[in-house]
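Structure record follows, encoded as structure tokens.
Certain chains of the assembly are absent from this excerpt, and the rest are unmoved.
Per-chain residue numbering starts at 1, and chain names A, B and C are given in the order in which the chains are listed.
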Amino acid sequence: MTPRPAPAWRTTTDWLNTPETLTLERLRGKVILLHAFQMLCPGCVARGIPQAQRVAEVFAGAPLVVVGLHTVFEHHEAMKLESLRAFLHEYRVRFPVGVDAPGEGGDPIPRTMRAYAMQGTPTTVLIDAQGRLRRQLFGVHDDLQLGAELQTLLLEAHTGQASAAQRPTTQVLPAAGCDDSGCAVPSDAAQG
Amino acid sequence: MTPRPAPAWRTTTDWLNTPETLTLERLRGKVILLHAFQMLCPGCVARGIPQAQRVAEVFAGAPLVVVGLHTVFEHHEAMKLESLRAFLHEYRVRFPVGVDAPGEGGDPIPRTMRAYAMQGTPTTVLIDAQGRLRRQLFGVHDDLQLGAELQTLLLEAHTGQASAAQRPTTQVLPAAGCDDSGCAVPSDAAQG
Amino acid sequence: MTPRPAPAWRTTTDWLNTPETLTLERLRGKVILLHAFQMLCPGCVARGIPQAQRVAEVFAGAPLVVVGLHTVFEHHEAMKLESLRAFLHEYRVRFPVGVDAPGEGGDPIPRTMRAYAMQGTPTTVLIDAQGRLRRQLFGVHDDLQLGAELQTLLLEAHTGQASAAQRPTTQVLPAAGCDDSGCAVPSDAAQG
């Protein structure tokens, strides 16, 4: 199946954590992880947003951007801009977040969410460096799988920049003896 | 830095979960995740082995094999073959596991562990389809990072077979309304 | 130290999940767990509120009530009644929740929170059947400890009603063989 161009983002002028409005055009040349969420969606808060934050950390040196999209489709009055701003502050979300534009003609589903035909939140969308929609997934995504998919798009981009594979940023090392992360060889035995 | 060939595995004749002795030569053409562990290493039990099991599941359709290596460097009497066999049974470890050969001349470190200069357990080793050592990591490895690294090696192998990126095997879908995995758009609103 | 009467609750008229305004007088004769939280406090969402929900379940048959208190001391505009209502719905919080009255004279700390000199959220307060303040704890409380403290107050109340100790409501039973919860004796061996 030939990948199609990702639909344009129909956000309002409200973007948080960034001085400028982000568009697919501006981000061309980079792999994009678009994370659609609602601030009162328990699965987004417990699992989706933390995963997006970890992607931003693990792939910090790669030509990849994590973009949040606040796609409110219920309790609209409860999740206005002021609440979202406080939410991002308290949960230490640092990546840029755009607010999806309200649905047209009474549609409860906001416009970008509708354009992508998302089934709910969280939804993770992967867009390649050419702006094509390569993957869209509703619900919680496995980390191993997501890491593999992101790497595929990064390697395709042929950028020559360091990708995650060379950056052991998140290793947890055991202390001497055994602890929760493992067992270290005693230093005298290590010499051989 | 040019990758060097991975050292040969110096296992005893004891292999579990497989009818045959595995060697690097036999596995040439496949990406290998070698997971070195001890059955009484808490970090291996809680985190390392479950990660290796998930890799085996997520990459089930790819030319990739997960191989365990029991590298006992302390409490040798406590982790003999009979205990290991029961351990693999109770923890439902299905991938093949070789027993590393005891160190020579009183060396407490077993031979393969010594040949790879492992610092302890768990240690994760990635070997490419040409049998070259590409990554060795002591301690707990981040899933996103590991997924990316495995995918790099799989894409290099040019096998044309399906890799993990096309196999959404591990997604968790929200039920109607909101649950721990997310919030679904009501079916009437989904129509637009 | 002689316990002192718990300060009165200075809530607004807004109570959720209950048709009536709750007061210490109305609840006299019951042990009270008062859980003070903010809907945008990550520690409350991840740990405090789930603990209060479990207390309500485990002690369902005992003369004990769990009462929430929304004590907003920052981002006031972000956590108004409409947002709180949606939050309780999405997180399936069923216990009654009162909204603490805004601080007087520009005080950012709401009134009940000030009267109890709470240090932040989450704060767990235990009040005995005579309306006396017996315990106040800021931060995350250990379940074993909390269970013990609640039982002390319940036994003091001499009600004769079933308390938690007789109600094994939350046990997880292993299936046949071994699983994550344990290992069952095979049925033939169980006969002896």
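Here is the rule we use: a residue touches a chain if its C-beta (ideal position, glycine included) is under 8 Å from a C-beta of that chain, and two chains touch if they have at least 3 such contacts.
Source: prediction; values computed, not measured.
Taken as a whole, the complex in this structure file is built from 4 copies of one protein sequence, with 3 shown in place.
Criterion: only the chains that are shown with their structure count from here on.
The most distant chain from subunit C is B, comparing centres defined as mean Cα coordinates. Interface subunit A/subunit C: over half of the residue numbers present appear on both copies, so the contact uses mostly the same residues. Superposing the C-alpha atoms of subunit B onto subunit C requires a rotation of 180 degrees, rounded to the nearest 5.
When every chain is reduced to the mean of its C-alpha atoms, the one closest to the centre of the whole protein set is A. Between the CA-based centres of subunit A and subunit B the separation comes to 26 Å, rounded to the whole angstrom.
Residues of subunit C found to touch two or more other chains are 90. The part of subunit C that touches subunit A in the complex is made up of residues 40-42, 45-46, 74-75, 77-79, 82-83, 85-87, 89-91.
Within the complex, the subunit C residues that touch subunit B are 90, 178, 183. Residues 38, 41-44, 46-48, 54-55, 58-59, 73-74, 107-109, 114, 118-122, 135, 137-152, 154-155, 163-165, 167-174, 178-185, 189-190, 192 of subunit B touch subunit A in their complex.
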